[in-house]
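All protein chains but one are shown at their positions in the complex.
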Amino acid sequence: MTTLSLHDLNQLSTAAFAAAIGDVFELAPWVAEAAAAKRPFGRVMDLHRAMMAAVHAAPRDVKIAFLGHHPDLAGKAARVGAMTEDSRREQTSAGLDSLSDEEYRRFLRLNGAYKAKFGLPFIICVRRHTRDSILSQFERRLHNDPAREFAAALQEVFYITRLRLAAKVAGEGMPAVNGRLSTHVLDTHAGRPAAGMAIELYELAGERYFQLTIAITNEDGRTGKPLMSGRPLPIGRYELRFAVGDHFRSRGIELGDPPFLDVVPLRFSIAEPEGHYHVPLLCTPWSYSTYRGS
Amino acid sequence: MTTLSLHDLNQLSTAAFAAAIGDVFELAPWVAEAAAAKRPFGRVMDLHRAMMAAVHAAPRDVKIAFLGHHPDLAGKAARVGAMTEDSRREQTSAGLDSLSDEEYRRFLRLNGAYKAKFGLPFIICVRRHTRDSILSQFERRLHNDPAREFAAALQEVFYITRLRLAAKVAGEGMPAVNGRLSTHVLDTHAGRPAAGMAIELYELAGERYFQLTIAITNEDGRTGKPLMSGRPLPIGRYELRFAVGDHFRSRGIELGDPPFLDVVPLRFSIAEPEGHYHVPLLCTPWSYSTYRGS
Amino acid sequence: MTTLSLHDLNQLSTAAFAAAIGDVFELAPWVAEAAAAKRPFGRVMDLHRAMMAAVHAAPRDVKIAFLGHHPDLAGKAARVGAMTEDSRREQTSAGLDSLSDEEYRRFLRLNGAYKAKFGLPFIICVRRHTRDSILSQFERRLHNDPAREFAAALQEVFYITRLRLAAKVAGEGMPAVNGRLSTHVLDTHAGRPAAGMAIELYELAGERYFQLTIAITNEDGRTGKPLMSGRPLPIGRYELRFAVGDHFRSRGIELGDPPFLDVVPLRFSIAEPEGHYHVPLLCTPWSYSTYRGS
Partner (left out) sequence: MTTLSLHDLNQLSTAAFAAAIGDVFELAPWVAEAAAAKRPFGRVMDLHRAMMAAVHAAPRDVKIAFLGHHPDLAGKAARVGAMTEDSRREQTSAGLDSLSDEEYRRFLRLNGAYKAKFGLPFIICVRRHTRDSILSQFERRLHNDPAREFAAALQEVFYITRLRLAAKVAGEGMPAVNGRLSTHVLDTHAGRPAAGMAIELYELAGERYFQLTIAITNEDGRTGKPLMSGRPLPIGRYELRFAVGDHFRSRGIELGDPPFLDVVPLRFSIAEPEGHYHVPLLCTPWSYSTYRGS
C-alpha cells in the first residue's frame, strides 16, 4: 500500500481528498468530505480527530446507518468455521478463525442476541483483541443499555479508523497505535544475562494455547526484536515459557533429577494494546521472579 | 493394620518374628529369618538394614529368584488399561491407572523390551514416582548394563521394603520415608500474608494435568495442612496455581482489565521423595517471585 | 520477682489486693482499690482494663495529679548525662543513657518546652521506643493541644501499666505485650538455607549505629532464638547486616574481587512493638531480596 503524506493531503481538492481517504470510515465518504473543510492539519492525529468529530456531529439516523453498514463479524467467522482445521489455523488475522466448536456456537448465539437487542452488527476493533477477549467483550456489551452500547460501538470505530488512517497516511503527529511486548532474562546465579535461552510465547483461548513466537535470547539476555511490536497488542491472556532447565544444564550446574525448575511459565494479561509490556525473568536453578517492567 | 512394636519384635521367637514381618520382602521369608539372628535392634532403620544385608549376602541365584518373584507392573497396568475412563481416574494409587492410550502403549513396549533384555520384571517403588517418572525411569534403566540394572533393582527393593517396614513396625529410629510439600503466600503489596487465596496443585503427565489438591490459605497465608505429606512425594513435575487476581480484586485494588496477573502458575519438579519442598509465592498485582524455601 | 496468680488475686481482701498490685499505677494505690470491687476477673487483660477504667472515671484533678506524680524523664537522662562515656554505653535500659551531646541538649530543650506548655512531666512508655523515637514523639506531642496530649499521656500510662501488670501477674488472658523480630536466610544460588552466616542487628540513633545482637544462622538458615523477643520491640529504625560475601566464599563460589555483594544491610523500621517482624534475606552472590514476612 502506498502511503499518502499529510502534507499532500492538505493540498488536494476536496474531491481528491475524499477519494484518497474516504474508505477509512466504512462506506462513509461523507466523513472525509466533512473533515476536508477543516484543513490544513498539522498532525495526523488531528485529521483523525476531525473525522471522528464529523461522525459525532452527524444526525442520529446517519450515525445508525453508518454503524449498520459495518460488516458482520459473524459472517466472517461463519465462513471460516466452514474451513478445514488446517486452514483455520493458518488464518489468524481476525482471531476468529480458530474458534473451537464450542466457542463458535457461543459466538453465533451472542451474535444473534446482540442483533436482536440492538438491531446493529457487533463492531469491535479485532486487531486490538484476542479471540478470548472478543468473546468476553461480546458478552459484556450485550448487557449494556442502548445508549451506552452506542457509545461503545463508536469508540471501536475510533480504534478501527485510527489504525486504518495510521496505515494510510504518513506525517507529523502520528497517533500511537502500536504496542510492544519485550522480555529480558537475567541469570542471577551467574550475575549476567542468560544468553541462548529458548523462549516461547502463547496466546490463551479458553483452555487452549496457541503458539505465537519462538525466540532465543542474545548475549544481553534479550530477544533480537520484541516478542510483539509494530501492531496493537491484542487484549487477552498470554504465557511466556522459558527453557530455564536447559540453560543451567548447558552451564554445567548440578541440578536435581528432574531439575527443580525446567520450563518456567509466566502467565500474564495485556489490557493496553498501545502500551509497552516488559516482562522479564530473573532466575537461578532454585528461584525466579518477574514483574511488569519498563 | 496393627503396628508391631520394635521392642516386641526383639523378644519373639525366630519363627514368630519371621511370621510377623516375613512378607516385607516379597515372597522371601528367609530375609526376615536371617535378620532375626541379628536381634536385638535399637532402631527400626537398623532392622531394615539387617534385612537388606541379608539380601545382599544371598547367593546370586537366590537374589535373582527373589527379584523375579516381584509382581509384573505391566500386568497391573494392563488390567487397569481395560477399565473404563472413569474407573481409571478413580484409581491413582499406582499412578498407572490413568495412562493415556499412547502412554499405555509405550509402557507395554518398554515392559517387553525390559524383560527381553534382563529376564526380570521391572521393579520400581511406585509410591516414590509419578506416572511420568515411572515411564522415564523405565526408559533410562533399559539402557543400563545388567550389573548396573541389577543394583538399580535392589535399590528399588530397598525403597519398597523400607516403606512397608515403616508402615508395619513402630519404635525408635524410624526410617525417614515421608516428604512434605508446603506453600506460603505473602502479599507484598499489603505487607502481610495473603489470606483466603485459592490454590490448586496439579501433577503433570506428558501434556496432561491431574488435579491433586485444592486449598485455601489461612490467616497466615499457609494451607491448614501441607499440600502433600505423610507419604513419599512422587518424583515428577507439578504445577501450583494461585488465584492472585481474585485476591487483589477482593482487596479492592484497581487492576487492569484483564488484570496483569490472574492465575499464577508455578511449575516445579520434585526429585527427593523424602525431602521437604517449600514453594512460596510473594506477589503484588504486578510482580511475583518464588524459590525453593525451607 | 515472684509472680502472683490471677486466681489468688481474686480471693484476697481488698487491702491485700491493693497491697499486692497497688504500685502498678505510679503512686496511685486507689486505682487498685477501685478495681478490687470489680473482682473476680477471668483474664489478666480484664483486670488491666478495670484499672484503666478506674483512672478514666476519676475526677479530672485526680487524673492530673496522678500524671504529675510520674517521674521526670529528664531527670533520669540528666543523671546519666553526667556519667562517663563508658557508663553511658553500659546503661541502655531506658534508651536515654547513650544520647549524644546534641541529642541530650535537644532532649533538655524539649523537656523544658513540654513542662512550660502542659505543666506535666512527659510520660512515655520507654520500653516501647528507641531513643530516636522518644525524641521524635517528644517533638510531635509538643504540638498537641492540651486535650489531645492528655489523652496521649493516658495512652502511655496504659502501655506502662500493662507491661508492669503482665510482669507481676500470671493467669488466663495475658495481655499481648511482647513482639518478635526474626530473620531467615535462603541461599537461592544453592537452593537451600544459608547455614553459618553471621548476622548483626543495629539500632539507628540519628546518624549513629548501636549494635544490639550478633547471631549465626543454623542449618535451617534461622537464628537459634529470635533477634528480639520476650519484650516490646522498641519503635524505631534498625539495620540488619548479613555476611553474604563470607558465606559464598566459604562455599567456594568464584566471586569478583572485591565481591559484588559482601556485607548486605537491610534497613527497616518497627512501628508495632507487640507485632511480629520477620525480615528474611534471599540471596545469591549477585542479587538479593527482602520483604516483611510472617
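For reference, chains read A, B and C in written order, and residue numbers begin at 1 within each chain.
To be clear about the criterion, contacts are C-beta pairs under 8 Å (C-beta built on N, C-alpha and C of every residue); 3 or more make two chains touch, one makes a residue touch a chain.
Only a predicted model underlies this, so the values are computations on that prediction, with no experimental measurement involved.
Q: Which candidate, C:57, C:176 or C:263, sits in contact with the chain we can't see?
A: Selected residue, touching the omitted chain: C:263.
Q: Decide which residue listed in A:98, A:111, A:188 or A:269 touches the omitted chain of the complex.
A: Looking across A:98, A:111, A:188 or A:269, the contact with the absent chain belongs to A:188.
Q: Since one chain has been left out of the picture, which residues of chain A touch it in the full complex?
A: 184, 186, 188, 191-193, 220-221, 282, 289, 291-294
Q: Could you pull out which residues of chain C are in touch with the chain that's been left out?
A: 133, 235-237, 256-265, 267-269, 271-272, 282, 286-292
Q: If the hidden chain were put back, which residues of chain B would touch it?
A: 188-191, 260, 282, 284-287, 289
Please note the rule applied: only the chains that are shown with their structure count from here on.
Q: For copies chain B and chain C, work out whether under half or over half of the interface numbers are shared, and give different or same accordingly.
A: Counting shared over all numbers used gives more than one half: same.
Q: Centroid from C-alpha atoms only, then distance chain A to chain B, rounded to Å. What do you get?
A: 45
Q: I'd like to verify one number: the distance from the centre of chain A to the centre of chain C, where each centre is the average of its C-alpha atoms, in whole angstrom.
A: For chain A versus chain C, the centre distance works out to 56 Å.
Q: What are the residue numbers in chain A that touch two or more other chains?
A: 260, 282, 286-287, 289, in rising order.
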